[in-house]
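Only one protein chain is missing from this complex, and each of the others stays in its spot.
Naming follows writing order (A, B and C), and every chain is counted from residue 1.
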Amino acid sequence: MINFVLRRLGQSAILLVIMSLLVFVGMYVVSDPVAVMAGEDATAADRAALAAAYGLDQPLPVQYLTFLANIVQGDFGTSFVYGRPVLDLIFERLPATLEVVFLAMVLGLAFGIPMGIFSGLNRRKPATRLISMITTIGYSIPNFWQALLFILVFAVWLRVLPATGRGPTTDFLGLQLSLFNAEGLRYMLLPAANLAVALICMQTRLARSGTQEVMYQDYMMFARAKGIAPRRLIGRHLLRNILIPIVTITALELGTLIAFSTVTETVFSWPGIGKLLLDSIYRSDRPVVVAYMILITLMFVLINLAADIIYAVLDPRIRYS
Amino acid sequence: MLLTIDRLSIAYELADGRELEAIKDFSLTLERGRIAGIVGQSGAGKSTIGKAVLGLLGENARISGGRILLEGEDIAGFSERQFGAIRGKRVGYIYQNPMTALNPVLSIGEQLIETIETHTDKRGTAARSYAVELLTGAEVSHPEERLTKYPHQLSGGLCQRIVFAIAIAAQPDLIIADEPTTALDVTVQKAVLGTLKRLAAQENIAIVLITHDMGVVSQMCDEVYVLLRGQLVERGPTMQIITAPQERYTQELMAAIPSVEQRRARFDVLDAFEETPGRQRGIDYLRAGTVALAHGDTMLAISNLSKTFTGEKGGAGFKALDSVGFAVRRGETFGIVGESGSGKSTIGRAILGLVHPDPGAIIALDGHPIGQENRQALSRKLQCIFQDPYASLNPRMDAGTNITYGIRAAGLVPRKHAQRLAEDLLEVVGLPRAAATKMPHAFSGGERQRIGIARALAYRPGLIFCDEPTSALDVTVQAEILNLMKELQDSLGLTLVFVSHDLAVVRQMCDSVIVMRAGRIVEEGPAEQVLTEPADPYTRQLLSAMPRFLRSAAAS
Amino acid sequence: MSAIKRLSGPSRIDPFLVPFRHYPAAIAGLVGICVFTLAAILAPLIAPQNPFDQGQLDIMNGLLPPMSEMMDGSVSLLGTDAVGRDILSAVLYGMRTSLLVAIVAVSIGMVVGVVLGLVAVMRGGWVDAVIMRAVDLTVSFPGVLLALMLLAVFGSGVDKVILALAIGIWAQNARMVRAVGLSEMKKDYIAAARIGGLGDLRIMFHFLLPNAISPVLVLMPMAISGAIVAEATLSFLGVGVPITEPSLGLLISNGNDYLLSGRWWISVVPGLVLVLMVLSINVVADRLRDHANPYLQARG
Partner (left out) sequence: SAFAAGTANAETLRMAYGTAPVSADPYPYSDTQTGSLSEHVFEMLVGLDDTPLLATGWAWESDNAIVFNLREGVNFSSGAPFTARDVVYSMCRMMYRVDGRANVVTSALGPVTDVVAIDDHTVRFETTAPYPIITQKLKFLKILSAEAAGIAGDITFDRDGDCGIVDSYPSQADFDTGSAAIGTGPYIYESFQATGDANLLRNDNYWGELPEWDRVEIRSVPNNGARIAGLLAGDYDVVERPSAEDLQVIERDPNFAYSTVPGLQTIFIVLDTNADGAAGVTAADGSAPLADVRVRQALSMAIDRQAITERLFAGNATVANQFAPSYMPGAPKMPDLATDLDAAKALLAEAGYADGFELELNVPADRYTNGQLVAQAITQYWTRLGVKVILRTEPWSVFQTRRTEGQMGVFMYGWGHPQGAAQLISGAFAQRNDDLGLGAANYSSYDNPVFEDAMQAWAVEVDPARSNELVAQAMAQAVADLPGIPLYYNHELWAHRAGLQLVGGAEGRTVAMMVKSN
């Protein structure tokens, strides 16, 4: 197992290099930072000075090698736009994203799995049809539409929740989080719900289809024959057997939400990192984008590694050598 | 009266909208402390009755008539919740397919202890030690260690004993034992049956024993119900049924029981299977297969075969096979008998390349080490009938496709004939043609086993590794199938490696035999010799433990 | 075996329709899919206006509520948007783009993802490692940047959008299939198939695939609506389809700005069409999946 993890991490190192190269080239073909940074009435000299100062006058391979050399020394670069170290920028915003994604994940799993199992077990109940309807509609309503509806209903009409922004935060292990105070939570509720809807729908459907397959297996029959409590039957025997796809999606979504939940962050003005990425791409802020992508790739690698380990825990027949 | 079944009828709805009446007007009565046996043809509906008592019939089953009274209360219409109060606590169930009955992702310990904690007031270490006690009672060695294992790490017999332990954990009023000893060697079987009998006698527990082993029936049951195609054909006290069967089917059944006392050329059959053109075509197909080759050459040679399963967390491995070696001659039937868990299936899995043996092992087929040949070519020389027939069927393919998919891919049968061939082969193993379109899960245990047999035969291979191929079959069907195999053997030189616990069958079928215990061969030789003049104490023990169905007793 | 009774007469219905017998909702879904597809195909014939012909549009017709008379005297059934596009026509045309983009992107993403996932399971070892690291790479690559790159290098166009979306989809499917496949791979029926001498391809597609694909199919309708919305987002950001040829998603996201002020029709009409479309696909897909689930086959 330790070998397995080490090997994976070794592969990831290569991955990070490939990723940085891709992003480097990608940003290069997309837009020219000098053109974006220089003002409307910048002179040719202004542009040249700017390019020289950021090393943008060098050939791309040279720029890339310089970048790698800096990374090795722990320097991820300085934002073109903000003039600040990119890691500072990223880590300042990370807690806001992490907490809202965490809440969304909890909502997604807490509602999705029980609803899915219920539908799987009670195929013909009206409640099942209702769940199926709602989840279908839930994910066919585009995210941005949904966000606005949430704001309209809960903030504008009912006035029970704030429409935008992040509430007060409290210090938790050095992170600024609003998860641990009631007012802060109020601000988190709508964006988290907005992220959670798709998750709930996905988890419900995966759990439902898994249940419909597992429920009829001999071992489930025998487990029922043993007369164990329904809670245990479902919570242990059934759940363990339907979790693999759920874990897969949870892992992928976890990464995606942390990295790319730009729509939600934009509509609710949630000061997270997804927006930072989008803005940085649009402002041609290459250092931020590259550093961000390296971190995100690392995160995905770790999350997927964790998922792979969980597979083996869930199903003892899966073993990695 | 503890259990009364009154004119019960059960129907399964099939995928195409048709309905199958699995049970018609079946009645049964059972008092505490008594053991009722249900015998009958494979697919007759025995398991269906058992499941009905526990409310475990699938969604597509319907109780179309009759009542099931448990202590006077009609449970036929119970809800899932009401059944919850009965299951495990008042009625224990020993599931027919032990290898699929255990949850693959939960450890044995968890599955056993949760039952204990649900139904008794034992918790924590008390529950654990009771679990160990139960396993010991079920003749499971190293019970502590087994608790941490997962089902796929256990042999079929071990799984069956664990299922047994789970079913009796709460000392229910009624135990439904659906073929509880099919995967057990006779010594263990004796112990397990002994436990059951003791439960009935001492704890006043009623038992419904579903089995096809008449020896078991004669030893265990107070009363016997004989079932054929969903209908009760005869019921009566055990002795009466055995000694003086009234109905034709019962008589056939008794006649078909193989004897360990003497070896005959053929199993006695009284036309259990209908002779149809399809069946004939199927048999012709099988006969037309392999070119008859000279009998007697060594076909399969194995030497120094060891297998160590690596332990958890780098702990010491478990040596499932220890320097096993033997040779199988072409055209013979080579028997492997022995203790459950002694490594019989592992030998098969090693031959088939499903487990990698420890270094040093040599497995040669026709003089060439296996593994160098391509898979397709090998598939026509070497086939397998899996011990767990169900898990080895693709659940998303109907029975017909399961049987012919491989041979179609190998070009043994043109696509357009595949369906007909599948149906023919189903008839060969005694299933109706219509079964071809049913999905694997909708078959009875014995039917699944026969699908597995049909699939293996369809390749017309040179050698078949048969891992307890007929354990779930009643004697009439078993006799038909074993005769067929013998016939193919005679005419084509088919070689069989035959794993079985049924020593009578082994005696009938096998030319040579090895006896295994704890991963080693303890005795080997011609079947006649080993089974009549055993040299090894373990073999002797096996023979003496055999439940005997004494025809002589019947005569007297 | 016991007697088998026929409940219904010999079935004379098209085998394709068998799964839908007795399921009114699924039939409605099937009808829905047909209607939407037909409407999309026939859009040029049935739409009152060609919304892609800018010469036919006039901002003087902008923001008309449903059933309003336009400048030329014709009536706009479902109203118009800000630049005077007849919503009904726009939805009909937009559906074509959306359906094309979503279905092609999801199909490519699904096929590629599933196949690579299966290959990873079958081959294991370094093949598995390479495929899964490629997955890690693609899931961490931002779609917007990818779309921008394609736009910058190849120019704009529906094909680029499809490619950008498909790349996002394949990775998820590959991981899903691999995860489930790893479990399936250890089951005896695969062993039986190997002993049966079946080639890897057959084992992959006839044994592994049907037993591992279920979660992918579960997520498929979501992937379709997701692709429609993702395409809208890209278009909205200026890296998708041209705004003069709006897709369904782009119509919705444009109309979003008019929701607060009560001009609901601009986003609600295309939104409803999207919901209905996905709902149809969904009930049909659900039914087909249930039908393929051997344990649910009997109608019980």
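The rule is short, and it goes like this: a contact is a pair of C-beta atoms (placed from the backbone, for glycine too) under 8 Å apart; a residue touches a chain by one contact, two chains touch by 3 or more.
Remember, it's a predicted structure, so these values are computed and weren't measured experimentally.
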{"item": "Omitted chain's touching partners, listed by label", "value": "A, C"}
{"item": "Full-complex contact with the absent chain, from A:268, A:292 or A:311", "value": "A:268"}
{"item": "Absent-chain contact - pick from A:35, A:106 or A:130", "value": "A:35"}
{"item": "Touch criterion as defined above, residue of A:5, A:52 or A:127 at the omitted chain", "value": "A:52"}
{"item": "Positions on chain A where the hidden chain makes contact", "value": "30-32, 34-46, 49-50, 52-54, 78, 81-84, 88-89, 92-93, 147-148, 151-152, 155-156, 159-160, 162-165, 266-269, 271, 281-284"}
{"item": "Absent-chain interface as seen on chain C, which is shown", "value": "53-55, 57-60, 62-63, 82-84, 148, 151-152, 156, 236-239, 242-244, 256-263"}
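The criterion applied here is as follows: only the chains that are shown with their structure count from here on.
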{"item": "Inter-chain centre distance, chain B versus chain C - centres from mean C-alpha coordinates, in Å", "value": "47"}
{"item": "Inter-centroid spacing, chain C versus chain A (mean Cα positions, whole Å)", "value": "22"}
{"item": "Between chain A and chain B, centroid-to-centroid distance (C-alpha), Å", "value": "50"}
{"item": "Multi-partner residues of chain A (at least 2 other chains)", "value": "216, 315, 317"}
{"item": "Per-residue multi-chain contacts in chain C, two or more chains", "value": "186, 295-296"}
{"item": "Residue numbers on chain A that touch chain C, as the complex places them", "value": "7, 11-12, 14-15, 18-19, 22-23, 26-27, 29-31, 123, 129, 132-133, 136-137, 139-145, 148, 152, 198, 201-202, 205-206, 208-210, 212-213, 215-216, 244-245, 247-249, 252, 255-256, 259-260, 262-263, 277-278, 281, 289, 293, 296-297, 299-301, 304, 307, 311, 315, 317-318"}
{"item": "Residues on chain C engaged by chain B in the complex (per definition of touch)", "value": "1-8, 11, 186-189, 191-199, 202, 206-207, 210-211, 292, 294-300"}
{"item": "Chain B-facing residues of chain A, complex", "value": "216-230, 232, 236-237, 240-241, 314-317"}
